[in-house]
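Shown here: the complex without one of its protein chains, the others still in place.
For subunit A:
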Amino acid sequence: MIFEYAPAPESRDVVDIRPSYGLFINGEFVDGSGTPFKTVNPASEETLAEVASATEADVDRAVQAARKAFGVWSALPGSERAKYLFRIARIIQERARELAVLESLDNGKPIKESRDVDLPLVAAHFFYYAGWADKLAYAGYGTTPLGVAGQVIPWNFPLLMLAWKIAPALACGNTVVLKPAETTPLTALLFAEICQQADLPPGVVNIVTGAGETGAAVVGHPDVDKVAFTGSTEVGRLIAKSVAGTNKKVTLELGGKAANIVFDDAAIDQAVEGIVTGIFFNQGHVCCAGSRLLVQESVAEELLSSLKRRLSTLRLGDPLDKNTDIGAINSAAQLAKIRELSDTGEAEGADRWSPACSLPDKGFWFPPTVFTGVSQSHRIAREEIFGPVLSVLTFRTPAEAVEKANNTPYGLSAGVWTEKASRMLWTASKLRAGVVWSNTFNKFDPTSPFGGYKESGYGREGGRHGLEAYLKEIS
């Protein structure tokens, strides 16, 4: 039986998008000195707003405001900083629907994800770190903040990445200058309004919008004490190089090419759901996506036929439709990259498959895609595609699975599917990755440290561990 779905669009009237946005410096929206840029809805290519571009001079003003505010903010008792963060968390909950719709409009992710995953996690992150602000002495990393944090975040989880950066920084007594991604600045600018509503002292949070040069100005500013970056390994390398010889403390959360290992004794139906969540959640725009499926040879055929059947039920389309599973690709540039890498998959000899799936005429779209017959040397097995593209490899023994899983310069996450606990723990201990999801995938929580091994970067975000990045070392 085939069920037809009627459209169930979420109303976009809950959010009022201004025609143009300035920079948020010292508690106020101000004009930027650079040429403003447009941010578009990737599902329709319609322009949503014009956004100011921050030059080096603008960034300097923001850093100065943050420096000035640092004196006030770091001198506040932790219990007072905590109450500001609780306030912010509450306002985020109150305005959650508005933020979720805006996130889906600007990013292209399905509303069911922005509403049910991103926003609840954003609020929870502020609640979690609010609670740490007056308990730092118990955490084991000292209680001395670093100063001004320069933070640069990506477009895949715009508001969630903002929360991961700002909440621990503020809890520890730092002030921040944050640059959201060029293609997804709007929720960060709405967050600036929330800071105003919360009466956060001016300069504690500053938001500067712009492209790569703005980010470079934030990271390179001599009066920034701490650099936090989430994004590509390529840019992470440049940042690591640029801070050499300085005293800046750095945390980097970079790319990944996670293996999702399915053993022959796994619960196949659950594994299929986990594989789908692993690579098709957020259109695969996830640094920890399970983009390499490693399946034990004896169950490969059965698993793949179940997976293909399941993929045929995914609904791709309007991100604001509550039934949508797969939204739009965030930008034309990202779509071109996904296409290019997928084409190399075919050219290098892998077999490409996608379910029957019609793509909207306007906007940036890519169908869920599975490559089988992939070998370890293929580019689609080595490079991060950052899209809804799964590469399937097989293995015969647990040792082979681990060796293939670890055969990557990345080390952010991994998945293990087996019903045998000792095998799960053995595999998890051998995987060189910062997060291991066993019999689940792509789960996040503010209490759970997240971050990578090897070229996936260094430092942890979330949990008690997340405080370390924003406090002066004690020894």
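The criterion applied here is as follows: contacts are C-beta pairs under 8 Å (C-beta built on N, C-alpha and C of every residue); 3 or more make two chains touch, one makes a residue touch a chain; residues count from 1.
Note that in this section contacts and distances are computed from a predicted model.
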Absent chain [UniProt protein name; select from "Branched-chain amino acid ABC transporter permease", "Cytochrome c oxidase subunit I", "Aldehyde dehydrogenase" or "Spermidine/putrescine transport system substrate-binding protein"] | "Aldehyde dehydrogenase"
Of A:233, A:260 or A:408, which residue touches the hidden chain?
-> A:233
Residue touching the undisplayed chain, where the options are A:133, A:198 or A:435 | A:435
On subunit A, the omitted chain is touched by residues 124, 140, 233, 236-238, 240-241, 243-245, 247, 252, 254, 409, 424, 428, 431-440, 443, 445, 447-451, 453-458, 460, 463-465, 473-475
